[in-house]
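Shown below is the structure under consideration.
Removed from the display is one protein chain of the complex; every other protein chain stays in position.
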Amino acid sequence: MKFWQKNTRHTYWNPYFGGFMLGLLLIATFYITGRGVGATGASKSAVITTVEAVAPTFASGSSFYKKYYDEEKNPMKNWLVFETIGILAGAFLSGALSGRVRFRIQHPPKITPKKRLIIAALGGILFGIGSQIARGCTSGAALSGSSMLSLGGFITMFSIFGTAYLFAYFFRKLWI
Amino acid sequence: MSKRYILLAILLLGSAFGLLMFPETKSDAKVSPTDLLMEINDPARFLETDHIAQRLIEGDPGLFLIDVRSLYEYEEYSIPGSVNIPQEELLLDQWKDYIDQEDMDIVFYSNGDVYADQAWMLTTQSGSKNLYVMKGGLNEWFRTIMKPEKPGEMDPTEVYDLYSFRKGASIFFGGSAQEVPALNDDNAPKKKKVVVKKKKKKAAEGGC
Partner (left out) sequence: MYTGPLTYFDIISTEWNYVIAVLIGIAFGYIMEASGFSSSRKLVGVFYGYDFAVIRVFFTASIVSIIGLLYMSYFGWIDYSVLYVHPTFLYSALFGGIVMGLGFIIGGFCPGTSICAVAIGKIDGWVFTIGLFVGIFIFSYIFPYVGEIFYGGDMGHIQISEYFGISNELFALIFTVLAVIVFYITTLIRRRVKHVRY
């Protein structure tokens, strides 16, 4: 058996090692750019670009789009968009090396794939709204914010995890 | 729990504890000649008059202007909000609290920038931080901010943008070059002129 055929699907890095590497990456990012990493910024740019292309009159009338339209002429040419392309490539690389790349719906045994997709969409919508309210998601606000000891970053971090723990009991049927 | 994890935890705690062990005050030490030479060659200490005007208009509390000319000259004309510390008094103890601090950017100015630069060198050598020199001094201030020159017709838009900013700044600082629009209604509260200058775009925008 060749090494790339070995079943490594369930072997992940030791979480502390992963955390250490992520910490080093954050330091390097701050050292190079003076800012942290992010993940929702690119989605925001994509939404704005799409809306402006499809319905320019709506975009120019809405204060949300106006806010970004004035700031940045072309939202797609954004640092975070390029970073997200990198995330896609990096994750694919890691997944490919461990034989994890294939099309599938990952779902807990008690949940049908269809139901899993519905709740995933619902969760995505909530996360999309929340990240816009809080000016950043787990990576941008909580992780990068806390590296620089930002008060808001810590509040967001504990708010996300606190809420998730509080409601974990009510949604246990979805996961275990 | 394996020994490895205990060791790693101790390592982590140790490095965090190490941060506390550092002596906090580094600023007391005099700057070494090599560092001083490096800083002298660094043109970053010169701030443009436009930059200073912009920050004054915005009411930036982190900006502290020091006029190093004599008291007589200071009373004749000074940039609003500046403080007079004649050059020969700079190192006196009574000014120490003003100059040796970390919260504000101190900008020296004189008529040209030679005396201000000397003041900068004196204070830098005694270990103070965040010190700057206004490029060109008051002469430059008058040439650019108080009496800005109208650009020619062929000039690019940036020059015009800069000119309109300077014109606004001139009114703000009470320069004579501009025709200040007279207020018809005497009872109307005097409006503060807001001057906006386009900021340079940062590399990464957006939060997350």
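In order of appearance the chains are A and B, and numbering begins at 1 in each one.
The rule is simple: a residue touches a chain if its C-beta (ideal position, glycine included) is under 8 Å from a C-beta of that chain, and two chains touch if they have at least 3 such contacts.
None of these values were measured; they are calculated from a predicted model.
Considering the complete complex, the chain that is not shown touches A, B. Residues of chain B in contact with the chain left out of this view: 1, 5, 9, 12-13, 15-17, 19-20, 22, 35, 38-39, 42, 203-204, 207-208. If you put the missing chain back, the residues of chain A touching it would be 12-13, 15-16, 18-37, 39-40, 43-44, 46-47, 51, 62-65, 79-80, 82-96, 98, 100-108, 113, 116-117, 119-168, 171-172, 174-176.
One rule holds in what follows: only the chains that are shown with their structure count from here on.
With centres taken as mean Cα positions, chain B sits 39 Å from chain A.
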